[in-house]
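All protein chains of the complex are present and in place, except for one that has been dropped.
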Amino acid sequence: MTTTSQKGGYISQAWLVILLAVIYGGALAGVQTALGPIIEKNKKNETLSKVPQLVEGAARELTVEVELADADGNRQTVYQAFADDGEKTLKGWILPAGGQGFADRIEVLIGLDPDASVITGLYVLDQKETPGLGNFITDEELFLNQFAGKSANQPLEVSTTDPVVGNQIRALTGATISSDSVAKIVNRAIAAYQQPLRRERAAATERNEKKD
Amino acid sequence: MDTLITLIQIGIGAALINNFVLHYFVGICPFLGVSRRIDTAFGMGCAVTFVISIAAMLSWTFTYFILRPEAPLPAWVWQTCGGDPAVTVDLSVLSYIMYIFVIASSVQFVEMYVRKFFPPLYKSFGVFLPLITTNCAILFACLEIMKHLQEPAKLWGLHEALTLAVGGGVGFTIAITLMAGIREELDMCDVPKPLAGAGISLITAGILAMAFMGFAGVDKGIERTIGMLLQ
Partner (left out) sequence: MATHEPTATERFVQGILPENPVYRQLLGMCPTLAVTGAMEPAMTMAAATAFVLILANVTVSLIRGLLKPHLRILVFTLTIATFVTIADRMLAAFLYEMSKQLGPYVPLIIVNCLIISRCEICSSKQGLFTAIADGVGMSIGFALALGSIATVREILGSGKWFGLAVLPEGWPAWGIMVLPPGAFLTLGLLLGIAEWIGQSRASRANQ
């Protein structure tokens, strides 16, 4: 076989692959254009649907996304929750946070009051803790409800025995590390973003006053 | 120091705590198929580690520069051709096709390398070397790296991606070699006929998986130990 016929052979053999690549590429582009927006909406909805239960009195549809930077320059999207009372009063903040749990990463949503001094709620978005033990951190009655009302001005502590005093939360029996990880994640996030949240609230109030 | 701790956590996480075979269930086909003798098993493990590393490097590069939502190259091309700078070009829908081609190329490269420098090893591998292309473990490593390149705030660098890949490959090698050692002994045991072959291998894998569950929480311990040592 001569080299020229081999070379011509490559293209003549590969034409099908190239044609298929173009057709499939077009199909995928079409799928992405059609389904991309729906997927984005789904991702946003995950957080937005939790707004009413994390911040009391907030309306889901009025939630606004804001990007904040902490002291180290890390950027984070937080959510402003407003009440549906005509004046759009700021009801609170939703702060996404994450960190290492016992098994894998835990992602949570922290609800805070407008001044970022009181935790109003906690929701676990994503976790892979041990089923039957660690994964009870997603249970409202057993674990999450105790976060509401805790002060955000001092770090949360974890207690393994009753009674629970001060800014302590009760760890789940058999899931001490998972409970401790959640407390650490909350503490770290609040420590990093409490001041930026307060600054943003002051800036927003100024903007509103200037408009009036 | 923080980087080093993170790298150790990723590496040990991939190798032991979240072992690719025994925790994530990827790479089962060679795990069951090639684990009859320790030397072939170890050779397969090394080949897979080699392929995973190359595939991870290539897929990180392609994902970082082309395929993630905020990639620089498509944005540059878009703007040079007069596109609106406010529109983000997102090519991530082509990720899977890109990865499988990267993997096929990596396997091809490793095949040529082994054929040139280790001919007897190449002969003993036979058809299993090209079959590494369908090894879920490699695609899984690429997918994990892609997962960590999605959010602009916490991007993984090449070092973290490579640590994950090598850690995963090492974990695969450990699992497959352990299995080969056990199976060599099992060959001399009186296994019930229905369970012979795949059945007893899977049950053994289950017990191995139970043992590896004991590694959970080790990465937090490493963090604490290194923290204490540095004080």
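As written, the chain order gives the labels A and B, with residue 1 at the start of each chain.
Methods note: contacts are C-beta pairs under 8 Å (C-beta built on N, C-alpha and C of every residue); 3 or more make two chains touch, one makes a residue touch a chain.
These numbers were taken from a predicted model, which means no experiment stands behind them.
Touching the omitted chain from chain B are residues 22-29, 32, 93-97, 100, 104, 133-136, 139-140, 143-144, 147, 192-196, 198-203, 205-207, 209-210, 213. If you put the missing chain back, the residues of chain A touching it would be 13-14, 16-17, 20-21, 24, 27-28, 31-32, 35, 38-39, 42-43, 45-46, 126, 130-133.
Note that only the chains that are shown with their structure count from here on.
Note on chain placement: the centre of chain A and the centre of chain B lie 28 Å apart, centres being C-alpha means.
Listed in rising order, the residues of chain B touching chain A in the complex are 9, 18, 90, 93-94, 97, 152-153, 216-217, 219-220.
Taken together, the chain A residues at the contact with chain B in this complex read 24-25, 28-29, 31-32, 36, 74-76, 100, 102-104, 130, 177.
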